[in-house]
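To start, I am sharing the structure in question, which I have written as structure tokens.
Missing here is one protein chain; the remaining ones are kept as they sit in the complex.
And now, chain A:
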Amino acid sequence: MGRSTYLAVEVSGAGRHPAAWLRPDAQPDALLTAPYHVGLARLAARAGADFLAVPDSLAPPSADPRLVPLRLDAVAIAARVAPVVPGVGLVPTVTVTHTEPFHVSKAIATLDLVSSGRAGWEPVVSRTAAEAELFGRKPAAPPAELWREAVEVVDVVVALWDSWEDDAVIRDVATGRYVDRDKLHYIDFSGEFFSVKGPSITPRSPQAHPLVVVRGDEPEALAVAAARADVVRVAAADLATAHTARERVRAAVAAAGRDPDAVAVLLDVEVLLGADAGSARRELDALDAHRELAPSSLRVVDTAATLVDVITDAVAGGAADGVTAVPLALPSGVRAIAADVAPRLADRGLRTPVAPGATLRDRFGLARPANRFEGARA
């Protein structure tokens, strides 16, 4: 059997479509409750998804009364579902432009701890003046600067994950020492944007390095993805464009001195599934009648079988290593993926079964990394 086709599911609010909350099967009153998010995560786990992507942003909510202006902290959602939903990776989006790398590092390490090694994160930048205004510390910056800073954040976050060696806690009664401080390390990072001393206050986590997921669409972001990401997400209108995008990512990864086969490229696919193409189409038309949503990537408004064909073609044709399914409406969208898409993918032998207790790194064939500081003495 060849490598598994990766499947991620992105869930946010009532779904990506701004009118999705109006559907009869939506749960607009439950969007801030834990059971709603646990339910979505359970469905993603039932679908055998490699991870659940939980978007986040500092972009201020719309004042339009017809839109859902709610946004919970994505790490909070991931941590809330982690202990009660086994068997799926958890990848919250984390904004890095106005936040503290030290806090981010221990938050994701802790998500890894409470999920027994299923954590990842997707760093994103905050580009607008409106986001900068929420902090009032610095003005909005151009993409090149934002992503240069984002690289520093990723580097600090990961270095802090290594600032504790795995066996730093020794509990040596004879010498009275709880830790071997030679196995705790200052990272002494000093960059263009900030400096961080370390070590982390949080020990090394089960995976050591939770997965780094980066969008590779923007040229400035692509460089970061190529140099730092374990998984790269791309958006593309069709499979031909996706193919080009994946080649671009692979070339950039190779240029960064890394093995392109070790970095999975996942194509975003917006989905609205129905019993037949016509009914799926009518459901989308009903949503678009309230407010139209232009596709942000390949969109499949059709049957589960068609979606499976598209995924099969995408992988066979080298357009992607897998997909991030983005339901336009929830919870119906993720329910359909669990009930109708996942079994068909399995039937085609596209999904390799995962050992119980597998970490998110295991799912992507990534070994637990060695510690850069091992052997170094403070």
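Throughout what follows, a contact is a pair of C-beta atoms (placed from the backbone, for glycine too) under 8 Å apart; a residue touches a chain by one contact, two chains touch by 3 or more; residues count from 1.
FYI, contacts and distances are computed from a predicted model.
For the chain that is left out, the UniProt protein name among "Transketolase", "Energy-coupling factor transporter transmembrane protein EcfT", "NtaA/DmoA family FMN-dependent monooxygenase" or "Carbon monoxide dehydrogenase" is "NtaA/DmoA family FMN-dependent monooxygenase".
Among A:Lys106, A:Arg250, A:Arg299 or A:Arg361, the one in contact with the hidden chain is A:Lys106. When the whole complex is considered, the residue among A:Ala53, A:Ile77, A:Val212 or A:Ala314 that touches the unshown chain is A:Ile77.
Where chain A meets the missing chain, the touching residues are 21-22, 24, 28-29, 32-34, 37-38, 58, 60-63, 65-73, 75-77, 79-84, 98-103, 106-107, 109-111, 113-114, 116, 130-131, 133-137, 164, 168-169, 171, 173, 175-181, 184, 193-199, 201-203, 290, 378.
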